[in-house]
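Shown here: the complex without one of its protein chains, the others still in place.
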Amino acid sequence: MKKKSILKYATPLVALGLLLSACSSSTGGNSSPSNSKKVEDTSKFAFKVKNTKAAIDTGSLNYALVSDTPFEGTLNYAYYTGEPDAEVLQFFDEPLFSTDGDYRFTNDGAASYEMSNNNKTITVKIKDNVNWTDGQPVKAEDYEYSFLVIGNKDYTGVRYGDAIIQSIVGMKEYHEGKAKNISGIKILNDKTLSITFTQANPSLLTGLWAYAMPKHYLGNIPIKDLAKNDKIHKTPIGFGAFKIKKIVPGESVEFVRNDDYYHGKPKLQSIVLKVVNPKVILQSLKKGDVDIATFPTDQYPSAKNSKNFQFVGKNELAYSYIGFKLGHWDAKKNVNVMDNPKFQDVRLRQAMAYALDEKSVGDKIYNGLRFPATSLIPPAFATYSSKNADSIGFDPKKAKKLLDEAGYKDVDKDGLREDPSGKKFHINYLAMSGGDIAEPLAKFYIQSWRKVGLDVSLVDGRLAEFNSFYKMVEDDDPKVDVYAGAWGTGTDVDPYGLYGRDVPYNYSHFVSDKNDQLLKDGHSEKAFDPAFRKKTYDEWQKYMNDQMPIIPTLFRYEITAVNNRVTNYTVDPKDSSFIWSTVGVSSDTPATE
Amino acid sequence: MLKFILRRFLIMIPQLIILSILIFALAKAMPGDALTGQLASSPKMDAQTLMELKQKLGLLDPPYVQYLRWMKGLLHGDLGMSVIHQTPVTQLLAGRIGNTLLLSFAILILSYLIAIPLGIIGGRWTNSWADKMIVGYNYLTYATPLFIFALLMLFIFGFVLGWFPSGGSVDIRVEDGSFAYYMSKLNHLILPAFSGAIVSTTITIQYLRNEIIDTKIKDFVKTARAKGVNESNVYTRHILRNSFLPIAAFLGYEIVYLIGGSVFLESIYGYPGIGQLFVASISQRDFSVVTALVMISGLATLIGTLLSDIILSAVDPRIRIE
Partner (left out) sequence: MKVELAKPNPPKVKSAKSSGPFSIMWREIVKDKLALGSLILLGLILIIVYGASLLLDQEKIVTVDLLSIYDPPSAAHLLGTDYGGRDILGQLIIGAKNSFTIGFFITIIAGCIGLSVGLCAGYFGGKVDNIIMRIIDFVLILPTLMLIIVFVSIAPTYNVYSFIMIMSAFLWTGKARLIRSKTLAERELDYVNASKTMGTPDWKIIFREVLPNLSSIIIVNLTLNLAGNIGIESGLTFLGFGLPESTPSLGTLVSYASNPDVLQNKWWIWLPASVLILVLMLCINFIGQALTRAADARQRLG
């Protein structure tokens, strides 16, 4: 649940269009010219900052929240809606479980857990020394309370929609107001509770809601008024490495060390977080005004040789894609129906993928910070992202060949192909506006398709604004044949929520028995065995590449700029759990250029 | 006069009501709602829960029901809840509006402080080298988009010279209410206010300069000179008084402009205010915030134009406002 990448407003991220590419060519044929190398170049950025000096004890660090809008200030995991708030939250509150490199829960965090033999019950034990920043111990009832809030009928946030939360025994009854408590959640003692689920699901260990809420602090506020209470906006408490000293709404937060932190006293004495516009972030870094900042892609070339700060990076839990509208969503029956004949020929879909030079897009437009996507599971899931998914590379010859085979030929010799029945074949492409990159990117794709003889144009002749984009995609607007989107996957590898037969987010509406089966196997009880799960998802990734209802286009690096005085900062997912207690600074004054 | 002002206030009521209907219709005409953005980023939401949530937020009611509910709240001083900020709109605005008012006020004052002397110099010594510089300055600032200018100012004074802080409205490390706190606020205000002020001087300079040129050859001025009134008195007593007319006529307009301009300044200087909130809320479809802001800025503009009219009549008695 943590760190969903928010693919929206105003950040360069927003653009999201894209196409697939590079990498090994799949269905036989000549190997394509750009197949040169595999793009699993995770070594491109170090995870960890290089600074061997010792941290000083009285250090203060400046953290930039890179955003062109203020942070909203809903400082609670159950309620926040924007990524900026999540960035503020991480310093003073954290999940109960620590995680490993695959984002799976481990037992090193604030709580330990144990699964029952049938994998349907998890028993969670909160460690004794874990206390809220007001000194009260974190108790089992605090964890239960956060489920009671989210499941409550008066709850106004968006977390209840989660399938795992809904699969807790008794959750539905509680949500409908028929029960006072959730029968599947049992408090065993002050620090221990068990949660029982209606079905076993391996995603539990990555996707289970892991946040406690301080019941002693918030419990007497009616749930319908909780979201707007000052205890969430102005004086929130957590059990993280730092505690809030002061908030200037929307622009900055001052944190001080939580000496009582269960994982040891944090190295830094204080952290000042402030909102910095992406347009001035490079200057701020150079001047030493900020020590740590997520760095925008478009300024990377002019920043990469800077002396006083360095870049660390990791693969993002996200990918860009191009989807084909293959059917529609039947809202009455809650099911995807694949009934649009336009793109039913898989050769046409693959040809559109072969036409796109994703490697160049990543290198030239995204300055090397994006690279060709090879499947629908990004390499951030190091274990599950398949390296042999028969991804489709850039091969325009092959694209033309496939189109010829499928009967899309240029009968009237106007340079554009007609459909197999000889009629004009026109494709409407929907892409989202936002960020500098969106327009040339969309344009580039259209040009690339035109080069293989396909007549593609933008829906309404322009990029769609964010909300219009989603409206058209969600409503299956007949104007849209193909659309460019992006997904932030969250830390749960299970793709069911995006590609299942009965989920509305399966925007391409691709359904097949094999897909159903693979997705089901992927979160079946058997999939508690990682080897089985990996095998299943490998197969699924290959299957989706063969069927190509979605062209995976680009994977991304997320890079963070870090001042040279910072010690121990790392973006390695396996070390993410206590990161803010270990980070320090080796000098009182930041390095400047 | 009092009657006039009262009448104008009464006329504001239907104007604001029409505005409210229009703004509501516009809000509904925009695709998507406040949940669109949240779900696009975190698609863990089944169709049924989504419907429930929309129901809870009142998004499924017919627009007129939503409108009436909103109007009812408005009459009770309740502007509704922001879905995005999960907080009452009144509270949200209370935290932001002060910054924007402060910034706008500073810009207004600074821009008059810069523009009026320049306009007078340009008008009095037309075609002198000073006048030519002023015209040049005028067009340079007019041609420069505010956001570019603000960025340049920030780079030069914030980063290269380091004279002013590079963002925010106050240093978080100073204690609220202390002397240092107000100094810090002021320090953070200077750069954005100057950026805004310099770019907004054009119209004032141009009209003032032109009015003076126009007026100084008029008969009454000649008469005054002929009567032996000394030159500086001619200007202060006779010419300037008449020349402020178009500036006064633009005051109401200035307010709209300032609110518009604050979007860029607030964004670039990380100065949380309502201009930026407005743009963000439109993108996020946070309608209760949007409608509230439109109503507030509408009211402010109406009062601004009323003020313009009163000043106009005070400057030029020929314009009667009964």
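Letters A and B name the chains as they come in the text, with residue numbers starting at 1 for each one.
Here is the rule we use: a contact is a pair of C-beta atoms (placed from the backbone, for glycine too) under 8 Å apart; a residue touches a chain by one contact, two chains touch by 3 or more.
Nothing here was measured: the structure is a model prediction, and the numbers come from that model.
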Fill in: Contacting the left-out chain in the complete assembly, out of B:Pro63, B:Gly98, B:Pro145 or B:Gly162
B:Pro145
Discussion item. Can you say which of B:Gly73, B:Pro88 or B:Gly298 touches the chain missing from this structure?
Written reply: B:Gly298
Discussion item. I'm checking contacts with the chain that's been left out. Which of A:Ile122, A:Val149, A:Leu205 or A:Ile365 qualifies?
Written reply: A:Ile365
Worksheet item: In the complete assembly, which of B:Leu35, B:Ile114 or B:Val263 touches the absent chain?
Response: B:Val263
Worksheet, complete the sentence: Residues on subunit A facing the left-out chain by the touch rule are 10, 279-280, 282-283, 298-299, 301-302, 357, 360-361, 364-365, 433-434, 436-437, 439-441, 443-444, 447, 460-465, 467-468
Fill in: Where the missing chain touches subunit B, by residue
11, 15, 18-19, 22-23, 26, 29-31, 135, 139-140, 142-148, 151-152, 155, 202-203, 206-207, 210-211, 213-214, 217-220, 223, 245-246, 248-250, 252-253, 256, 260, 263-264, 278-279, 282, 290, 294, 297-298, 301-302, 305, 308, 312, 316-319
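The rule we apply is simple: only the chains that are shown with their structure count from here on.
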Worksheet entry | Distance from subunit B to subunit A - Cα centre to Cα centre, in angstrom | 38
Item to complete: Using the touch definition up top, name the residues of subunit A that touch subunit B in the complex.
Response: 4-10, 68-70, 72-74, 79, 81-83, 156-163, 166, 227-228, 232-233, 246, 248-254, 272, 274-277, 279-280, 283-284, 286-287, 289, 331, 334, 465-468, 470-472, 487-488, 490, 497-498, 503-505
Discussion item. Show me the residue ranges of subunit B that touch subunit A in the complex, using the header's touch definition.
Written reply: 30-32, 35-47, 49-50, 53, 56-57, 81, 84-88, 91, 95-96, 151, 154-155, 158-159, 162, 166-170, 172-173, 267-272, 276-277, 280, 283-285
